[in-house]
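With one protein chain withheld, the remaining protein chains of the complex are depicted in position.
For subunit A:
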Amino acid sequence: MTAPTGSTAPTGSTAPTGSSAPTGSSAPTGSTVPAGVAVEVADLGVTLGGARILTGVSLSVRTGEWVTVIGPNGAGKSTLLRAVGGLLPASTGSVSLFGTPIARLRRRDRARTVATVPQSPVVPAGMAVLDYVLLGRTPYVPPLGRESAADLAVAYDVLDRLDLTGFAARPLATLSGGERQRVFLARALAQGAPLLLLDEPTSALDIGHQQEVLELVDQLRADHGLTVLATMHDLSVAGEYADRMVLVAAGAVVADGPPRAVLTDDLLGTHYRARVRVIEGEHGPLVVPVRTRRPAS
């Protein structure tokens, strides 16, 4: 099942050194950007329909790192991810990918740099898994052209990597939740972008499939030197996989650091208004919700 050693690797064998940033790190303002920074968000503000969703958000993600954004509902996690993916314009501040301001990237170049798996992707009626994954090659297909044999090879390769080969001809709509999530991931990987944005990648999955998908992402990250920026609700699971966590509340960053520093009774109590107990686990802190009052007996 290992992929052929050819050049069909989805990311073109991007090494996790950061030197192979897709834009060749030839950004005009590159001198101020430290090498190996995949995402640089500086003082970002986003306004949607007159409402201020994000204010003064700054964060950076190193190449090859896994950073998970957490925060209560409505904190602005998804908005932050959409701004990093170039789907929302910044009202103030800036977003740079691999040293290039996102506003300066052309659409197709941006699509080759950052791939997004949205929270609940549209499942087009009647579309087969292979065709869905092939759509990930859109940034490489000439404007009026069609997929090349190389694009097809990449799609097959990704399907192979994700154990989806047997599903290639099946309509996407007939797959289970866990299988679909793998397909969504496959399409993003087919995009060949070194930066992967995952918006609640496990929210629709049971605990076993959550682990399966996240293990897969972690493995792909190691194999292809991908950088992962995710949002997640399940704090314990999030802490197990993230190198670093960013706690967003009311549109601003309130904590940023390794899981141990972010997942604390205090921070979670303040910003989630939740009563939790944080237990030291094997790979990181585990968050256990605790009922405020004893149930009446």
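Everything that follows uses one rule, which is that a residue touches a chain if its C-beta (ideal position, glycine included) is under 8 Å from a C-beta of that chain, and two chains touch if they have at least 3 such contacts; residues count from 1.
By definition in this document, contacts and distances are computed from a predicted model.
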| item | value |
| --- | --- |
| Hidden subunit of the complex - UniProt protein name among "Rubredoxin-NAD+ reductase", "ABC transporter permease", "Glutaredoxin" or "1,2-phenylacetyl-CoA epoxidase subunit A" | "ABC transporter permease" |
| From A:Q191, A:Q210 or A:T227, residue that would touch the chain that is not displayed | A:Q191 |
| Absent-chain contact - pick from A:A83, A:L97 or A:A111 | A:A111 |
| Touching residue (missing chain; options A:A42, A:M127 or A:A204) | A:M127 |
| Subunit A residues touching the omitted chain (full complex) | 1-5, 9, 11, 13, 49, 82, 85-87, 107-108, 110-112, 114-116, 118, 121-122, 124-128, 130-131, 134-136, 138-139, 141, 144, 146-147, 152, 155-156, 159, 163-169, 191, 212, 215-216, 219, 222-224 |
